[in-house]
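For this view, one protein chain was removed and the others were kept in their places.
Here is subunit A:
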Amino acid sequence: MEILAQYGFEAMMIFFGAGAVLSLAFASRKNERIGSTLAHACAALASLVGIAFSVATILSGTTFTASIPGIGIVVENWNVHIDGLAAFFIATISIVALAASIYGISYQRQFFGVYRLGHFGFFYNMFLASMVLVIAANNSILFLLAWEVMTIASYFLVVFERREERNISAGTLYILISQLGAAFLFAGLLLVHQATGSWDFDAIRMLGSSVSPAMTNVILALMLIGFSTKAGVIPLHIWLPEAHPAAPSHVSALMSGVMIKTAIFMMVRFFIEFFPADFSWGLTILALGAISSLLGVLYALSEHDIKRLLAFHSVENIGIILLGVGASVTFFAHDLPAAGFLALAAGLYHTVNHALFKSLLFLSAGSVVHATHTRNMEEYGGLIRVMPWTAAFFLIGAVSISGLPPFNGFVSEWLTFQSLFAGIAALPVFSKMIFLASAASLALTGGLAAACFVKAFGTTFLARSRAETHEKVHESDLLMRVPMAFLALLTLLFGVGASSLTPLIQSIATALKTGVAGGMTLGHPGNAIAVGDFSALSMVAVFVAVIFGIVVTYLLVGIVSRNRKVTLSRTWNCGAPLTPRMEITATAFSRSIMTVFKGLLRPTIQRDAEYHDAEMRYFAKSRMVHLSVPNLYRTYLYDPAASLLEQSALRARRIQTGNLNAYILYIFLTIATLVWWALK
């Protein structure tokens, strides 16, 4: 099995490398059709290999380690370590990458002769390979290297459509904030080196618990900030809704579906496996998760750009994953390992679920954008008639992300609720309160997500078209539909097959800490997932009951009403002619919820009117209402920080007088200080 894992890992890297090289080799305008197809095909092959070896590693429960001879500058060898957790994340990345790569073959055709596809294919393969390396890396240097490549490669994917100005500014924001986050990681990993004397993660595994608590807290604080930046945790999320939508849709699917999960992976490593984190870290992560999930969904509701809406839902779902991870850290700190593993399994399950339905949603949103050439939902409408397959796939994704049974989102939300309930029942009073508040926030989030996706699906696919230009709109081709069908099928399987998957995911969690069992068992009729005697869930029963209910209803109504005629007619509109303007718009749909939460969102309204007669303002020629949700984080956090930095830089400039005597004084003072420090 280890041989398989080793060959699998190497083959995967080779395929990615081949994809990158071939793409550059066929980069000329004449050959770019071949190059683009080859790049995506290589990525798809690599992903297939990745699925095969990572699933085998998970099932066999083995750990694969290997050393790649390094260049010997900082470390002798670049170690790779693929245990159950790493294999789980590689499997997740590979599944999404497989779908995205096949989809990309067809999706990228629209850019032939417009943008440089050779470069795209290169960075695409580098991006995928670096994500896998981030997961597999077993020392700080290789990790940081892969992390930076991941950021830079994805930056070039974000700015791929480089003639759109907003893509460039989104990319700049993305790379600035990513590097800011990476700076915290560099600092943290340098401290780790100082505390343990090694760049190797194995050394941290062994020595992590012997590091002094003060040092541990500093390291964890740096790691939390660094990884939260990549994960898009509020208030460090502001790059995410800009950068994810800017990239081509299959790259958006990868960034939202799996790239941000690498940060979750590293958080699990640092807070659960490497260091014994204090319970206050668990509560901090929990609080961040609760805030991100609730605010994320509220911001999503206020969006009418379909890809930005989905990007904000990534913020929300990262929040839900962090609820599981934070609860898990708290439980381990309070020495409640069974509940800790339950919560971790909930977080991991939601990680893979979110990867599946979010990439499904991005791919189907991509095929809408591909067909209509706009991301503005207000210009869609009625697309279900011209794009029935895309509509069905988007609907499945919408139902899953809203956490509605029997699809997969429900299972992981259920598990997350159970972990929060376990905390409410067992922890000290203060922690109970935080867990209770998180449970309330999760309950609200679930409902609001459903509302948001009624809006997204309804205004995009239902009713009548709002734009006249949609006659040319067409269904996507087979190469784009098959990956979506694959992901849609998986969302259903990961829901109905929960009883087979949860023990597996829990065993991945329990392998991180030795000697204790997890909190979940299988029992009760219907092979239910049971959490003690408290709760049990049988997804098979839910699936059968829902299908049975619908089918029986259909058959009985068919018998009772068999002789009835069905006629088509116009929608009744109080006698007025029916135009697309009668339909509800995306903005109007969420307006009522935004009014309810106006204290949090602080929406602004600006009204303009143009009158027939400026003197007598009774008859308006036209009226405009501008609704917007201001970016509070920029106004109150980032802009003040930026101006502070700028002003202190201006102050610091004063020491550069241009006067030679002053510089000699500085040199003298520096030498004097150094001599004093050396002799001290």
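Assume a contact is a pair of C-beta atoms (placed from the backbone, for glycine too) under 8 Å apart; a residue touches a chain by one contact, two chains touch by 3 or more; residues count from 1.
By our rule, contacts and distances are computed from a predicted model.
Asks: Leaving aside the chains on screen, match the unshown one to its UniProt name from "Sulphur transport domain-containing protein", "Carbohydrate ABC transporter ATP-binding protein, CUT1 family", "Formate hydrogenlyase" or "Glutamyl-tRNA(Gln) amidotransferase subunit A".
Replies: Missing chain, UniProt protein name: "Formate hydrogenlyase".
Asks: Quick one: which of A:Leu568, A:Met624, A:Ala652 or A:Ala678 touches the chain that's been left out?
Replies: The single option touching the absent chain is A:Leu568.
Asks: From the listed residues A:Met206, A:Leu578 or A:Val625, report the one that touches the chain absent from this view.
Replies: From the options A:Met206, A:Leu578 or A:Val625, the contact with the absent chain belongs to A:Leu578.
Asks: Among A:Ser28, A:Ser67, A:Gln110 or A:Thr595, exactly one should touch the missing chain; which is it?
Replies: That would be A:Thr595, which touches the missing chain.
Asks: Considering the complete complex, identify which of A:Ser228, A:Thr330 or A:Ser402 is in touch with the unshown chain.
Replies: A:Ser402
Asks: Of the residues A:Ile3, A:Val560 or A:Leu650, which one touches the chain left out of the display?
Replies: Only one of A:Ile3, A:Val560 or A:Leu650 touches the chain omitted from view, namely A:Val560.
Asks: For subunit A, which residues lie in contact with the unshown chain of the complex?
Replies: 382, 384-385, 391, 395, 399, 402-405, 410, 413-414, 417, 421, 424-425, 429, 432-433, 436, 439-440, 443-444, 446-448, 450-451, 453-455, 457-459, 461-464, 524-526, 528, 533-538, 541-542, 545-554, 557, 560-561, 564-573, 578, 580, 582-584, 588-593, 595-596
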